[in-house]
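Only one protein chain is missing from this complex, and each of the others stays in its spot.
Chain nomenclature is as follows: A and B, assigned in order of appearance, with residue numbering initiated at 1 for each chain independently.
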Amino acid sequence: MASLQIRNLIKDYGSFKAIRDVSLEVPSGEFVVMVGPSGCGKSTLLRSIAGLESITSGEISIDGRDISKVEPFDRGVAMVFQNYALYPHMTVRQNMGFALKIGGASKVDVEKAVQRAAGILRIENQLDKKPKSLSGGQKQRVAIGRAITRSPDVFLFDEPLSNLDAALRSQMRVELGRLHAELGATMVYVTHDQTEAMTMASRIVVLRDGIIEQVGAPLELYNFPATRFVAGFLGSPRMNFIKATVHTIDNDHLHLEAAGLAGRLRVPLLHADNALDGMQSGTDVIVGVRPEGFVDGDVEGYRDWRIEGQVAVVESLGRDTLLYLNGGGIKAFDSESHEGYLAIHRTRQLQAVHGQQLQVAIDPGAAYVFDASGKTCVFPLAPNHLLAGAA
Amino acid sequence: MGSRFRWVQVLLYGFVSLWSLFVLLPTAWMVIGAFKTKREFFLDPLGMPASFDFDAFERAWGTGVGGFLLNSMFVTALSVLVIVVVSAMAAYVLARTDNRWMRLVYLVIVAGFAVPVQAVIIPLFQMVSGAGMLNSLFAIVLPYAAYGIPFTIILFYAFFLDFPRELEEAALLDGCRPVKTFFHIVLPLMGPAVASAAIFQAVFIWNEFLLALLMLTKPAVKTLTVGILQLGGEFTSDWAAIMAGLSIAVLPILTVFILAQKYFVRSLAGLGK
Partner (left out) sequence: MSDTSLAKPVTGPDASTWILLTPALGLVILFIVIPALLAIAGSFFTIGIGSTNWQFAGLANYTRALNDPIFWLALRNNLIMVVGSIVLQVGFGTVLAAILDRGLPRGSTLFRTIIFAPMVMSTIAVALIWLVIMDPNVGALNTLVKALGMQPPTQGWLGDPDIALWVILVIAMWQYTGFMMVLILAGLQGIPRELYEAAALDGARGLKAFRHITLPGIRNVLIVAVLITTIGGFKVFDLIFATTRGGPANATQVLGTYIYQQAFNLGNMGYANAISVVLLLIAVLLGWLQLQVSRRS
């Protein structure tokens, strides 16, 4: 168990800047998930910690010891690879004990460590098999077991679940959570899957273009995304983004006009702070509404923000229903559907069919407002959108 | 549909069988000929021998075919060993290092693949004879290795490019420096690639003729390809002995091929890829 510090890390590939000045503090025992789209630098960052990449400048230290010039195997880190990277010609036992054997440990010690790791992962009866005869989930357990055997200061995970099917993935998420609780170890986990980040992390680090966009606990980031990028990245389906213009600002509300919306959207200014500086009538902004931030169109008091649309796609999830609505004049941009459908989440069963007319209304109390640069200016009455969704 | 299908199938089997017969008959005729008497050869070239004895093999062996066989085995084994070891080392470095020099080295080696021995045989012979390397079984291994290396490097290079980088990275994190990684992780997994390259080169070196013809002129050092050429001169009309000598030259490599054809074919497929 150890803490990890990264200070002013920079990594260039020629003229391409993979990581531009990243600093991060990971306290001992924390499960940090680094998340971001392809090419954001998360894998490079992880591999730099492992020593598989040389860094251009900066410092990486574990418990205060600078390891950025240390050979990979002397850093006290163990890594779990996306493709498992199990040695095909060795049995599970040999795979798990390899590092200790190379390090010169006695046979008894190696066996003891392997047995302990196998016990934690419940793979005692697989020890004499070759990786070829294991299923994907078993391979991943062995790969994790190989890391545990070494009792490293820091565990590194590089998208370890992305080769598994959906059912196994959610099972392994629970497993990894249990493992973290059991070992109490410091873990750094890289993924592009926001669900993994939300469910497992003590803290999430959102990366974008080689820069840390925001760091925080999962719900903190979900409820108070600092930027439109973070808001769009966490949460599934994505937040709906609608273009709007400032009409007026008064003490309590921001009044916005959006094409296709009958009335002006009256967004309460509870968490606005000073972010509205420089905003005036006519400034372009972006309104963000999570799929659960809508109410039924005929609810008293919300009629002004009614959207009359046609149901394009219905996804019944059992208790919940996801609707993709063709909002006519109201179009979501930068969304999951190219057509600009609005994603709407209802926490009940709906018997909607394709083409059916449907009225919903934006709940202004659940709306985010982002300025042109992507910074969040107005947060909703968090976590009020959960209540709004139930309406 | 059903009967037409059957007729097509008969036709296809017929064609393939005919071709197989075309291939098999001369080979079978060679082996059978080794058991015939001179008289049987003249009277009935297509006939079978009256009895099967190995006299002709003994006569052929007596004129040195046994020695040729040993020489071929020695030269082939040593050359293949050198080719595989040297090519594996070089290909590993080439596949794992990316800079201008390595690209140049790879280019030189690939260009070597395109150069036929026939086209450079004169200076090659002059160099080899100038260095006093004629009539030495050890010396001929060097040019044999040189001409086997380019294709083997190309094969191994492709193998290393496909080799999962993550395995080497895992080994690095597990405490292996590059040389240890090569011996603990990479080499044990090279088995099939090595087998493919080795059998392929073995066949070519076993059958090589031109260099052997020029470099190995003393009877004691001749390999089979050169040795059997003089059989016709030794036995003016002892056809059975000639056939026995040819059988001794052909059957070992044929056996090796049949046992290891999986690897041989894989190596060939590398030519098309």
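We take it that contacts are C-beta pairs under 8 Å (C-beta built on N, C-alpha and C of every residue); 3 or more make two chains touch, one makes a residue touch a chain.
In this text, all values refer to a predicted model and were calculated from it rather than measured experimentally.
Considering B:A56, B:L137, B:L216 or B:L246, the position touching the chain not shown turns out to be B:L246 (whole complex).
For the chain left out of this panel, the touching residue among B:A60, B:I153, B:I185 or B:V221 is B:I153.
Residue positions on chain B in contact with the hidden chain: 8-9, 12-13, 15-17, 19-20, 22-24, 26-27, 29-30, 33, 41-42, 44-46, 86-87, 89-90, 92-94, 96-98, 105, 108-116, 118-127, 142-143, 145-147, 149-150, 153, 165-166, 168-169, 172, 177-179, 203, 206-207, 209-210, 214, 224-226, 228-229, 231-232, 239, 242-243, 246, 249-250, 253-254, 256-258, 261, 264-265, 268-269, 271-273, in rising order.
Convention: only the chains that are shown with their structure count from here on.
Note on chain placement: the centre of chain A and the centre of chain B lie 57 Å apart, centres being C-alpha means.
Looking at the complex, you find that chain B touches chain A at residues 164, 166-167, 169-177, 180, 184-185, 188-189. Residues of chain A touching chain B in their complex: 50-52, 71-73, 77-79, 81-83, 85, 87-89, 98-99, 102-103, 146, 150.
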